[in-house]
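Left out: one protein chain. Kept in place: all the others.
To keep things simple, chains are lettered A, B and C as they appear, and every chain counts its residues starting from 1.
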Amino acid sequence: MSGKITLGAAINRAIDECMAADEGVILLGEDVAAKQGGGVFKISAGLTEKYGEHRIRATPISEQAIMGACVGAALAGMRPIAEIMLMNFLTVSMDQLVNHAAKLRFMSGGQTNVPLVVRTTTGVGVGFGGQHSDMLEAWFAHVPGLKIVTPSNPADAYGLMKSAIACNDPVIFIENILSYGMTAEIPEGYEAPLGKAAVAREGSDVSLVTYGRCVADALAVAEELAGAGVSVEVIDLRTIAPYDEETVTASVAKTGRAVVLHEAVKQYGTGAEIAARINEALFGKLKAPVQRLGGAFSAVPMANALEQAWIPTKDGIKAAVHATMKG
Amino acid sequence: MSGKITLGAAINRAIDECMAADEGVILLGEDVAAKQGGGVFKISAGLTEKYGEHRIRATPISEQAIMGACVGAALAGMRPIAEIMLMNFLTVSMDQLVNHAAKLRFMSGGQTNVPLVVRTTTGVGVGFGGQHSDMLEAWFAHVPGLKIVTPSNPADAYGLMKSAIACNDPVIFIENILSYGMTAEIPEGYEAPLGKAAVAREGSDVSLVTYGRCVADALAVAEELAGAGVSVEVIDLRTIAPYDEETVTASVAKTGRAVVLHEAVKQYGTGAEIAARINEALFGKLKAPVQRLGGAFSAVPMANALEQAWIPTKDGIKAAVHATMKG
Amino acid sequence: MDREKLLDIYTRTMRCARSDEKFRSLIISGKLATLYYTYRGQELVTSAMMAALNTDDYLVTTYRGQHDQIAKGVPFDLLYAEIAGRETGTCKGKGGSMHITHPATGIMVTTGVVGSGLPIANGLALSSQNTKDGKVTVCCFGDGATNIGAFHEAMNMAQVWKLPVIFFCQNNRYGEHTAFADHTKVDSIVTRAAAYGMKGIHVDGNDAKAMYAAAVEAVDHARSGKGPVLLEAMCYRMMGHFFGADFSYMPKEHLAEMAAEDPLPKIRALMLEHQFTEAELDKIVADIDAELDAAAEFALASPFPSADELRIDVFEEEIAA
Partner (left out) sequence: MDREKLLDIYTRTMRCARSDEKFRSLIISGKLATLYYTYRGQELVTSAMMAALNTDDYLVTTYRGQHDQIAKGVPFDLLYAEIAGRETGTCKGKGGSMHITHPATGIMVTTGVVGSGLPIANGLALSSQNTKDGKVTVCCFGDGATNIGAFHEAMNMAQVWKLPVIFFCQNNRYGEHTAFADHTKVDSIVTRAAAYGMKGIHVDGNDAKAMYAAAVEAVDHARSGKGPVLLEAMCYRMMGHFFGADFSYMPKEHLAEMAAEDPLPKIRALMLEHQFTEAELDKIVADIDAELDAAAEFALASPFPSADELRIDVFEEEIAA
């Protein structure tokens, strides 16, 4: 397991190891099998050759049927992975995911459960436009019964995928197109448990709470501000929901200042819940108002000039950190 | 227009008046026509007889096709109303609503627009269980391009429906099954503009921000606490998103205390955004942490015993108000 | 069809019929307050289908599927307790009538969302295909469900993968208040099987022998690995959409036709033809009624679930209070 690999390859490795260990792990999605080249983003490359078409199943273009088949297989005791090519296409399978996958354990009084992993990718900055770039994690965080994770680096991509497949409840695994190429070495036996945030960088002045692709920007800003004498602690949630409130509260209790950052639309995003809880937990103890950063309140525009103006920029993050320092 | 009518009848009257005034107003939904009895909840009773089956169209069970047909008709200049029987069934038509209705004005650079009203009903406390009771407004509030309204009384049901039909953008009109029976007189020429909250009761100690069926509970609690010497101001948002932040901020600036209440699951609900904004706008000026109340973090249980434990109760609201008074 | 199988079908049919009576009387008498989707008129179609299955075969059904669950074998006491919202119910009262689950008798999902069962049924069948456990999955749904997208996606996927699943459409000629001819422009749902290259069977569901033969044909096809089947059984929904709902929208001719096709007198007549005596048949019904009385008593005497249940079964791990 030594040598640098990409984030995409780390996901492939995690799935590969889980498939080798458990016959019940299967992958369903459009173009995922060898005959189709292992998926549009090639994440499942090489798996069909090892595990066969009965476990790596290329599907028709039918997201409801893909999600439903995974729900049913999970109810029967398998550990299906559904690949929904892009996050916006989850809009087609919301009923299966929300009314069924998330609720069947509860509605059956615990008689059944749905050990399902939904892999999906998205991201702003790729030039895919309004229907191929959305980050919809806030919807799923609002649905009891669903867990949501997203990796900010190859090691966590590997560790979180293994934890997601091992989980006995549905987990939405969000990938970011722009992160697939990131490379790193995966430490031997690396683990990334669900529900545990990572302190990506320690700091004492401001807590910058974020996840996914934004972590890289956060770390870059933290590095830059360190030079300017501002010590930023970067929290990588890794599990977006239910999130590690303990780690976040401890960090903000220490710094007294918080900036919450995500790529998704700011309004009603996960940052609203995080900010609300920080205010509840540390009322009267904060040195400045919690700053929230997120995507602009519009569909994601296709024109690159507009798309770059849509997402939170490093300058925007810097400005938010400085704003908290005023307090 | 004199005499008391039910909230359901008020919606019917608003639609009736709009249909009489504009040929372009049409209604699509399952069982909505006369032949099927004017809808399961009879909201469209009598309209087919007046306007014909070409304008009151009973559809097959096809929520994607219903929503899509309304999007297309709206693009062509009509003012369609889609009846999606229960809010959970919107999960079947999310693609049309989110990727299309909400985005087409923006993605077309303003060349087209979607004057669509999506009527849907829901509500906890009816005994409909896990797949027929959800309040999903937080999802739609997170989607740029959508407006969301919900009436707490017959007059607003009438006024908001007329405003929604007149709006040149998609509006989700949320009805609550338990509110259909409320009766009241609709003042002659009553208007309820979009984006304007109503101060349902003035008060000076605590601002109780809510909407929909919860308003009745809020008012009852306010009345009771007035006896106990606590003056509660009740804000009925009416438009859930984009909401009337000015009115909310002004009220909380006055009282220094806020409780945000909704029936939807508390976590990542609209209350998170409202609480976050109150904290941003009034940092250091609040006398107590903002209290949030919402549904429990589980699917809605069918057993009445559990369902009653799931929703915010009057006692819970009272406790939250008292909690803010401690500050 | 041998007498034993006929007796089996009759017994299942009467378990459905008597339970429906019982539920309606409990509701009318105010002992039970619940939304109840009576299946009056559809007792036989499902009994003949379930008589062709093994107990461990999978079943996916709908809000109207109490007859499917009973015919499949769910115990009355657990069923009644669940519908009464008690902690002794199949689902601890959390699911209710629209979400009965009972894996011990293969009842894996009962959904309240029209058409949603079909994609899930494919998944159950997929697991049987991969694990070679020899099970077939039966998915029950109505005529109205055949116009929703999930039906289409699931039918096509099942055929592409030759899954051991039977799509069992109980065509009761109405979807809520909408008549079949008003929501579908083909004479029969089975026409749609051809659109997927799938085997289709159309049968008069109230003809016990024809219905059972069709069920066996479908099960054999699916179990032998030949692929999925769309089985359309014609029947009638003899009451409103749910118990108590008005159904004045049904034309007189339809009501008359419906009454003439009532499966209960038909199967009783058939039993007598096969030399079962009135006494034997009455004894079966009496035993069922006794079981139902006990079940109702058990259910109504059972405790309600505690509020702690809201923190249990959301995730595997209990949520902190």
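Operating definition for what follows: a contact is a pair of C-beta atoms (placed from the backbone, for glycine too) under 8 Å apart; a residue touches a chain by one contact, two chains touch by 3 or more.
Everything quoted here is computed from the prediction, not taken from an experiment.
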Please identify which of the visible chains the hidden chain touches across the whole complex. A, B, C
Just to verify: which one of C:33, C:195, C:260 or C:301 makes contact with the chain not shown? C:195
Among C:46, C:90, C:110 or C:147, which one is in touch with the chain left out? C:147
Looking at A:89, A:173 or A:243, which residue reaches the missing chain? A:89
Of B:5, B:40, B:104 or B:178, which sits in contact with the chain we cannot see? B:104
In terms of residues, what is the contact footprint of the unshown chain on subunit B? 23, 26, 54-55, 57, 59-60, 62-65, 67-78, 80, 95-96, 99-100, 104-113, 144-145, 147, 167-169
Which subunit A residues touch the hidden chain? 30-31, 35-37, 40, 58-64, 88-89, 91-92, 127-132, 296-299, 301-306, 309-310
Footprint of the hidden chain on subunit C, which residues? 147-153, 156-157, 159-160, 182-186, 191-192, 194-198
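Definition applied: only the chains that are shown with their structure count from here on.
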State the chain with the largest centre-to-centre distance from subunit C, centres being mean CA positions. A
Just give me the whole-number Å value for how far the CA centre of subunit B lies from that of subunit C. 36
For subunit A paired with subunit C, centre-to-centre distance based on mean C-alpha positions, whole Å: 40
Distance-wise, how many Å sit between the C-alpha centres of subunit A and subunit B, to the nearest whole number? 31
Considering subunit A alone, which of its residues make contact with at least two other chains? 95, 99, 106-107, 144-145
Which subunit C residues sit where two or more other chains touch them? 92-95, 99, 111, 113, 149-150, 313-314
